[in-house]
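The complex appears here without one of its protein chains, the remainder shown in place.
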Amino acid sequence: MSELRPRLDAMRPSKPGSTRTADPRPPDQFPGKGNYFGYIAFGLGSSVMLLVSMNLLRSIWALMEGEAAFRALMDSFGHPLYVLFHTIAFAWLVWVALRFFSLFPKTQPFRMGPFQRPADGVLVGGLYAIFAGATVVVSAILAGAIF
Amino acid sequence: MANQQTKTIVVTRFDPDVDEVPKTQEYEIPVEADWKVLDALNYIKDHVDPTLSHRWSCRMAVCGSCGMNVNGVPKLTCKQALSDYGDRVEVQPLANFPVVRDLVVEVDGFMEKFKKVKPWIIEAKEAAVTEGTNRQSHAELMDFKQFSMCINCMLCYSACPVVSNEPDFLGPAAIALGHRYNQDTRDHGSAERNEIFRDDGGVFSCSYANECAEVCPKSVDPSGGIQQAKLNNVLDWAQGFVVRRGEN
Amino acid sequence: MRTLMLKLEPIIWGLFGGGMFVGSLLLPAWLLVVGILAPAGLISSSAVSYDHVYALASHPIGRLAFLAAIALPLWAGAHQLRHIFLDFGGLHRDGLVGGIVYGLALVGSLLGIVAVVSL
Partner (left out) sequence: MVDVVRHDVVIVGGGGAGLRAAIAVVEADPTASVALVSKVYPMRSHTVSAEGGAAAVARADDSLEMHGYDTVKGSDFLGDQDVIQYFVEEAPKELSQLERWGCPFSRNEDGTVSTRAFGGMTTKRTWYATDKIGFHMLHALFQTSMKYDNIVRLDEHFVTKLLVEDGQCGGVAALDVRTGEMKAILGRSVILCTGGGGKVWPFTTNGNIKTGDGMALAYREGVPLKDMEFVQYHPTGLPGTGILITEATRGEGGYLINSEGERFLTTRDYGVGTKAELGPRDMISRAIMLEVRAGRGIKVPGKVGEYAHLDLRHLGEEIIDSRLPFVRELSRTYANVDPVHEPIPIRPVLHYMMGGVDVDIDGKANLDGLYAAGETACVSLNGANRLGSNSLTECLVFGARAGQHAIAQSKDTSEIAESKLVAQADAEGGRIADLRGKKAGSETISGVRETLNDIMEEGTGVYRDQTRMAKAVTDLAALRARYDAISLSDTSKVFNTEILAMMELRNLLDVAETVATGAVNRKESRGAHACEDFPDRDDENYLHHSLVYREESGTRFDTKPVTLGKWEPVLRSY
């Protein structure tokens, strides 16, 4: 958070105005207050996603290297710090998912072919349902309950 | 009056002839229950300090002149009730804009961005007026109507973190406006506009902070429009691989 | 670098969008099972055993799912990180930051491909 000042040329016309102006302020509540907080937390949430994916890559890599490597990695996941990280990451990603879903409908065109875009509530509800379903099914598969 | 109340209005003052940087000035004034923030400013101008400069005209939330940051949040001052705030209300010029004087900000930078998106109907062929009107279904109208509701109040520019940091960013209102024309069945200029949209400072500079939609007083939802424009650009770009642009 | 990034924006943004979807739909389950339930001993230890996971990951659908869950969120994360840097005034080093984060995502994606192919 070193450079909170905005660039001083925000919204400057290409030719300087005819009288001297005061420099623009950055948005007054950025980054900590109001909705900005959610936005930043959401952005950082994707970085969490990035870390989790890298761990997933490590897991598959270990899988490729053989049983011993895989076991060792899984055992290391038992370390309290790892559990803490995974718990935070889980909560964070669930929140990221929910925010992502609620922001999703309006990114879609009002009409898709001959169909009208469903009401936001319907779309968001659908996404929640898919999310819950996917999480349950994938967990079940991973946990060996189904597959 | 029995229930006469007073509030302290803290206003940013800046006179380029005198002041190096903006300062604040406080006015304690009597207020009435149904006042908007603008009424307080006009009271100050008329009865306390005629040197205060601010823009306003329609006082009915449609001309877009009176945008300011009130307690840190961009608001149309003629629409924002004063009673929503406590005893101290801070009124500042819009953030992210150079300040010309007091509460008046520099608009020309915005006008340049606005013009960049070619906000007019680009027709495939010019038709004579004698051919009458185009036909357009209600559903086709609804594809862009929302994005045509922008009053150019620039609140969204004051709220957007990308505007502060990327001077070339077209910004929420301008992109939503370009998208409005792209979505209009009467227009045939989307290829031209998409090229501008894909350029530096175009749609992909937006990081979907969504603050523009939060502050928009007219429910234009520029952020939704920008994401839709991104989607269109991805499709348009993908199509460009298959058929090199030219026909259409 | 920045010019190249501008050219590629549509693909990157597409990958980012996909990453958000895959990341929200698949990663929480992975975290839940492998990161929380298994270490806590709440599910049978055979579940995250080498054999079981290997069986899942080597199934054609499994290979695809794992690749998606590795590669796409990397792009989503990289893209958002770059934007956070921009939000805090990093325009002048956008090319550098972009190069690093997208480079990371690219390397990760390639390794992911290697991994799922050679399983």
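First chain written, first letter: the chains are A, B and C, and each begins at residue 1.
Criterion: a residue touches a chain if its C-beta (ideal position, glycine included) is under 8 Å from a C-beta of that chain, and two chains touch if they have at least 3 such contacts.
On a predicted model such as this, the values are computed, not experimentally measured, just so you know.
Shown chains touched by the missing chain in the whole complex: A, B.
In the complete complex, the residue from B:100, B:176, B:203 or B:234 that touches the missing chain is B:100. Interface note for the absent chain: among B:184, B:211 or B:236, the touching residue is B:184. Against the chain not displayed here, chain A makes contact via residues 17-19. Against the chain not shown here, chain B presents residues 15-18, 34, 45-47, 49-51, 53-65, 79, 100-102, 104, 107-108, 111, 114-115, 118-121, 123, 127, 129-130, 132-138, 140-141, 144-145, 148-149, 151-152, 177, 181, 184, 186-187.
Here, only the chains that are shown with their structure count from here on.
Inter-chain centre distance (chain B to chain C, centres taken as mean C-alpha positions): 36 Å.
The distance from the centre of chain A to the centre of chain C, with each centre set as the mean of the Cα atoms, comes to 11 Å.
Centre-to-centre spacing of chain A and chain B amounts to 28 Å, using the average Cα coordinate of each chain.
Touching of two or more other chains is recorded for residues 161, 164-166, 207, 209, 230 of chain B. The multi-chain contact residues of chain A, meaning those touching 2 or more other chains, are 6-7, 30-31, 43.
Only residues 161-162, 164-166, 198-200, 204-205, 207, 209, 230, 233-234, 237-238 of chain B touch chain C when the two sit together in their complex.
Within the complex formed with chain B, the chain C residues making contact are 6, 9-14, 80, 83, 86-91.
Across the complex, chain B is touched by residues 6-7, 9-14, 17, 19-31, 33-36, 39, 43, 103, 106-111, 116 of chain A.
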